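Step one of this worksheet: look at the structure below.
Here the complex is missing a single protein chain, while all its other protein chains stay put.
Chain lettering (A and B) follows the sequence in which the chains are written, and residue indices restart at 1 in each chain.
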Amino acid sequence: MSGSSSQGSLHALADRWLPKLVLSPTLAASLIFVYGFIAWTGWLSFTESRLMPRYEWAGVVQYQALFENERWWTAAANLGIFGGLFILFCLLVGLLMAVLLDQKIRAEGALRTIYLYPMALSFVVTGTAWKWMLNPDMGLQKVVVDLGFTDFTFDWLVNPDMAIYTVVIAGVWQSSGFVMALFLAGLRGIDDSIIKAAQVDGASLPTIYRRILIPSLRPVFFSVLLILSHIAIKSFDLVMALTGGGPGNSSDVPAIFMYQFAFTRGQLGVGAASAMMMLFTIVAVLVPLMYMETRSAKRV
Amino acid sequence: MAALSINNVCKTYANGTDVLKGINIAIEDGEFLILVGPSGCGKSTLLNMIAGLDDISSGDIAIGNKRVNELSPKDRDIAMVFQSYALYPSMTVRENISFGLEIRKTPKADIDATVKRVAEMLQITHLLERKPGQMSGGQRQRVAMGRALARNPAIFLFDEPLSNLDAKLRVEMRTEIKLMHQRLKSTIVYVTHDQIEAMTLGDKIAVMKDGIVQQFGSPQDIYDNPANLFVAGFIGSPSMNFIPATVVQSGSDIGVKICDDNGCVVLPLPHDKAKLAAFVGKEVIFGIRPEQITDARTAYREGLPVMACHIDVIEPTGPDTLVFVSLNNTKVCCRTHPTEAKYPGESMDLVFDVSKAVLFDPQTEARIV
Partner (left out) sequence: MFKNLTVGRALVYTALLLMAIYYLLPLYVMLTTSFKSLDDIREGNMLALPQLWQGGAWSKAWAEACTGVECNGMQGFFWNSIKMTLPAVAISTLLGAVNGYVVSMWRFRGSDALFTMLLVGCFIPFQVVLLPMAQLLGLLGLANTTAGLVLVHVVYGTAFTTLFFRNFYITVPDELVKAARIDGAGFWTIFFRILLPISGPIFVVCIIWQFTQIWNDFLFGVVFASGESQPITVALNNLVNTSTGVKEYNVDMAAAIIAALPTLFVYMVAGRYFVRGLTAGAVKG
């Protein structure tokens, strides 16, 4: 039995508006806290703000200051080195472990747990642990020296030229398990019958991996690349805990640069400019990747 | 139970696609309406619009003489059975059936009585405390129907309910639905892409294609008098033969010229000579159903034209044998008695019941006569 038609249209109206109403707070928040804030920071990067924000347009003066700053270039270069190596080794190690684990290993569950637990840790904890392990006098160096190699030194942590590489070691330790998990899921998702067909065709196991399985991991590969790039560009916690950006500024990264200039040194304009540069970098890396990912998905 | 009338209903999507282009259908209280057509013809969209799940771009839908365009589904007094049954996974069968009644604040005693009645009718009383995940497809289908029955609505809507069942179960459930309709005299709108379901279940059929009702009528009417090429080919299995042929004048008769490897014959047509005369000398599409081309013994009328045809391939189906021949370079299916059928490579006399044949205009695809 139906209600009166005005009540009916009321229900229909509610059905129409309620979803939008429910979604709107989050959307408003996104509008303000993401897009609005980005605009604010962007504006700030074009002003002469120092300790306090100022809102008069000042052109690209802060970007100029940024690009003339030695430390910024060190940070940018470090990001390139760290990012590139971090992504490369995570992919290699992760893929290798995934392939190995795919071999119907007895203790697979336990091994997976071991490989993945670093992801549950804060980067600060990771940084702290590795800082200790790579301690020049008492960490890894001492272990090897105690074993008899008295000339062995491993002072990367305090060596300005090598400090950034310690971040790579710690970062790969933390994140490669995650890459492994994704690749393994991808491998497992491949239709069994393709592998059987290849075996019937006489292909050996390494060949099957090389020519069939790994190429079919392309979509996973893109996702992983996206996420690793994102982690690399944002790296702050790990570097702070492991090296503090030092010694000196030798292992500085843009995230730390931004934090210090904006919050410790009272240089809001430069800080904002560096933040915008980080945003541009992410967009410049992620957008082509996403484009390539959707393109390859269509083709496959 | 109520009548349903769909008046000049159109539906356009936001991106500009016209899904429904002016639908006009009216059925009486207690009739079983079938919406049938190929995928993409708009039948499910139309059903959703009757249900209130989709907006109407223009036109009116009236249930029981009341315009329902603005009403939400719950206020239209309808019930729907879905292709995937759509049973609530976390609820038992009893809860599934009574959910709608609960929402309408029906007293508990009434709910229990209804559930009992419906369960008995569909023979699912022993399943009442189970959850959907613990039942077979056929059982779930019954529960879905039970849920609809419990609401005792003005109109039942079925959206391809049998498509997910295996062939045998499908036939069983079809009969049950028909029995249910006879018993309850309910108004039903039933969407399917299966023309056999359409023919066996419906009182009225609306054949749809590309958002338009190609033909609306009773099953037999649509079968015997298809309005155009599409309807003729869609309804009937095996489907109607379409033979391109020229209309010729042969003495006082007008007929179509049919040729195979061995020679040609003119099949005289008993249809309206005035209409035929306009097409003399032109190409038409000669439509004739397989059961209208058969062996001499099965043909139940005298004086029908006979032609000797060379057999390409035969398909015994049990009750008949389908004989395939080539006429006018077209593969033609003929239904013959199994004992009369000859073998591939041989020649066989086939009788053509031209009184049932239809002609189509090759350009407009409409029926000429």
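Criterion: contacts are C-beta pairs under 8 Å (C-beta built on N, C-alpha and C of every residue); 3 or more make two chains touch, one makes a residue touch a chain.
Keep in mind that what you see is a predicted model, and the values were worked out from it rather than measured.
**Q** Could you run through the displayed chains and say which ones the absent chain touches?
**A** Even though it is not drawn, that chain still touches A, B.
**Q** So one chain is hidden, and I want to know which residue out of A:14, A:88, A:197 or A:284 touches that hidden chain in the complete assembly.
**A** Residue touching the chain left out of view: A:14.
**Q** Which one touches the absent chain: A:76, A:90, A:167 or A:272?
**A** That would be A:272, which touches the missing chain.
**Q** What does the interface between subunit A and the hidden chain look like in terms of residue numbers?
**A** 11, 14-16, 18-20, 22-23, 25-27, 29-30, 33-38, 40-42, 44, 53, 93, 96-97, 100-101, 103-105, 111-126, 128-133, 135, 138-140, 142-143, 146, 173, 177-178, 181-182, 185, 205, 219-220, 223-224, 226-227, 230, 233-234, 236-237, 240-241, 244, 254-255, 258-259, 262-263, 268, 271-272, 274-276, 278-279, 282, 286
**Q** Touching the hidden chain in the full complex, which residues of subunit B are there? Just list them.
**A** Spelled out for subunit B, the touching residues are 14, 48, 51, 53, 72-74, 78-80, 82-84, 86-90, 99-100, 103-104, 147, 151.
Basically, only the chains that are shown with their structure count from here on.
**Q** What is the distance in Å between the mean C-alpha positions of subunit A and subunit B?
**A** Roughly 57 Å separates the two chain centres.
**Q** Can you check the complex and tell me which residues of subunit B touch subunit A?
**A** Per the touch definition, subunit B meets subunit A at residues 52, 66, 70-72, 74-77.
**Q** Quick check on the complex: what are the subunit A residues that touch subunit B?
**A** It is residues 1-3, 5, 7-9, 11-12, 15 of subunit A that touch subunit B.
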